[in-house]
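Only a single protein chain was left out; the remaining protein chains are all shown in position.
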Amino acid sequence: MFREGDWILIRYGEKRYLRRLDPADSLNVRKDVLRFRDVVGKPEGVRIGRFEVFRPTLEEMVLLGFTRRTQIIYPKDAFFIALKLGLGKDSRVLEFGTGSGALCAVLASVAGEVWTYEEVEEFHRTAKENLSRFGLGKNVRFYLGDFLRADVPEGFFDAVFVDVKDPVPYLEKVHSVLKDGSPAGFLLPTANQVSDLLKSLGDLFGGVEVLEILVRYYKTVPERFRPEDTMVGHTAYLVFCRKIRS
Amino acid sequence: MFREGDWILIRYGEKRYLRRLDPADSLNVRKDVLRFRDVVGKPEGVRIGRFEVFRPTLEEMVLLGFTRRTQIIYPKDAFFIALKLGLGKDSRVLEFGTGSGALCAVLASVAGEVWTYEEVEEFHRTAKENLSRFGLGKNVRFYLGDFLRADVPEGFFDAVFVDVKDPVPYLEKVHSVLKDGSPAGFLLPTANQVSDLLKSLGDLFGGVEVLEILVRYYKTVPERFRPEDTMVGHTAYLVFCRKIRS
Amino acid sequence: MFREGDWILIRYGEKRYLRRLDPADSLNVRKDVLRFRDVVGKPEGVRIGRFEVFRPTLEEMVLLGFTRRTQIIYPKDAFFIALKLGLGKDSRVLEFGTGSGALCAVLASVAGEVWTYEEVEEFHRTAKENLSRFGLGKNVRFYLGDFLRADVPEGFFDAVFVDVKDPVPYLEKVHSVLKDGSPAGFLLPTANQVSDLLKSLGDLFGGVEVLEILVRYYKTVPERFRPEDTMVGHTAYLVFCRKIRS
Partner (left out) sequence: MFREGDWILIRYGEKRYLRRLDPADSLNVRKDVLRFRDVVGKPEGVRIGRFEVFRPTLEEMVLLGFTRRTQIIYPKDAFFIALKLGLGKDSRVLEFGTGSGALCAVLASVAGEVWTYEEVEEFHRTAKENLSRFGLGKNVRFYLGDFLRADVPEGFFDAVFVDVKDPVPYLEKVHSVLKDGSPAGFLLPTANQVSDLLKSLGDLFGGVEVLEILVRYYKTVPERFRPEDTMVGHTAYLVFCRKIRS
């Protein structure tokens, strides 16, 4: 049941809004009005006129409620990353850089423990705020600083994810903090970056895969079923590999 | 460290093999031989000649180690489903039909508890064997029977996933077992099935989305970076929605 | 050499403009100005400051210079259609409806002769104006009226292309005006329409193919090679088949 102060996700046709439930507030879309006082006390999925009101999912918090100081990692990519890294309730995963915390929030929902490093103080602070605003990330340790200089035990992590412009200088350290055979992932927007990374994985990592995730959304009118007119064409290339010893 | 009896994932170029580590065994690919006795005692990610040996990931267990009695739900789809449903360590999720257990294994890695229904006894038994073969699914309750006749408490699940040919007859029951506002997902191979489902979601579910996940793999030669020549063109359409009350 | 009155295509970064070359005119983009009097007398591909000026291609005429009264057929689809229909200099092709003339212009550039039918007078007139504005379509016969009632010789056309909401009532007539074994093509935005058409092709047409054309554009910065952020997700499904006799 919705209560004052809850985060609510409002849908109106294909539009989506994330708001705090303040009974004095309202939302106007075209000629329709949703008065928030009518939402208080209602079940957590409710249709009021042409509006639908839900408790926001993690995806909606990230996309609509996170302050963005950086390009974020989109849920389509974050979902794949988290499970391709083989995370589960008992996993300990390290990521850097934290950025705005979008991937961090998803990793935290799956893994037992997340360690995240960010060297830009503003990003570090924003990410912490983003997660705490929605009560997320109780199992996250936020570190301010460059992972290269971090004091981290060797063979300690079940997985590492790297989202920095040039990951090559970090490869040896990533290798050393991973458990044997454990996966590392990388997000890189350009083909040139992927090519540069592939040249350097050589002796440290095996089982290399490079891929992109594309999501094609469809219109939901049953008599006119067809893909949406436009789609996200590219976010980033993903590279996955595993720590290896010769 | 690899021990006798472990499952091992062997890579040779782009080829992958899943085997039990029997020291008497070996693998021949082209002119190369991997003698398994050389793997025992090695770290869990190791390069031996042109072979790489790892502990298999969940994805590799499903793709290479699960007996298939049905069309399976591919990891690319299963990963997205599990997190789009908003699952986490505390979630209780229901799925039907179990099929060969591919989605079930992924759901179990994320959710706290999975209930899965399958009415074909052979599939039910195979799915159980598939998960237990790899020590998976300790938090899964396998039920034999049609979910339509199952005795399940109302408002009990945080999410439901449906993989049956015609989901329409199940909609009211899916609605009743879900908590308010909680997500349901559906996997449907054809556009006609999606269109039929969309016609029936009407008063019971809101927040409808239809999408497909496409994964584009790339060759990993850094000097010749390019997509793979062929790709999976289609597995299924995914439909997501949320329980609603008017 | 550019002369007064010519159509010119101006590029500025990724922006494109189609204009008549009036020496008194100019184009302002951000802080840059292209004075058209500086273009007169220049070669037909010229860089002036940050502007590039070309004679427009057929694609640019259609996309930037055609008045749109209807959803147009995009060049990516039109190019494929024209050559999938096997058109060449000696071919006689029929299309309906004419719409805004976008496909018509492409067919006319390849085929010997194009017959085009449109029953909405405003569309018919606009299409004629669109082609004549650019000196196109000298080999096109524009007809006002429903093709179903047109008096057309049997076995007369090398190819037919159909772009109407419901093509099913036209199938027998399309069959009769085609030469034996010759191709027919159809453009349909929704899966439901394709499904309906496929049900009816049965005895009249063989060699059925259904497909979509997707074009993925890339950014052209060599050090940061990557796909564009957004892409066209869908224009239409294309159906091709050939007249058959049992």
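Here the chain labels run A, B and C in written order, and each chain numbers its own residues starting at 1.
Please note the rule applied: contacts are C-beta pairs under 8 Å (C-beta built on N, C-alpha and C of every residue); 3 or more make two chains touch, one makes a residue touch a chain.
Quick caveat, the model's predicted, so the values are computed rather than measured.
Within the whole complex, the absent chain has one touching residue among B:47, B:125, B:173 or B:216, and that is B:216.
Checked against the full complex, the candidates C:25, C:166 or C:212 give a single residue touching the omitted chain, namely C:212. As for the chain not pictured, it touches chain B at residues 189-192, 216-217, 223-235.
Chain C residues in contact with the hidden partner, per the touch definition given at the top, are 1, 11, 42-47, 52, 54-55, 57-59, 75-76, 78-80, 82-84, 86-89, 106, 109-110, 179-183, 191, 194-196, 198-199, 206-223, 225, 237, 242-246. The chain not shown here touches chain A at positions 191-192, 195.
The rule we apply is simple: only the chains that are shown with their structure count from here on.
Put simply, the C-alpha centre of chain A and that of chain B have 21 angstrom between them. Separating the centre of chain A from that of chain C, both taken as means of CA atoms, is a distance of 41 Å. Shared interface positions of chain C, defined as residues touching 2 or more other chains, are 191-192.
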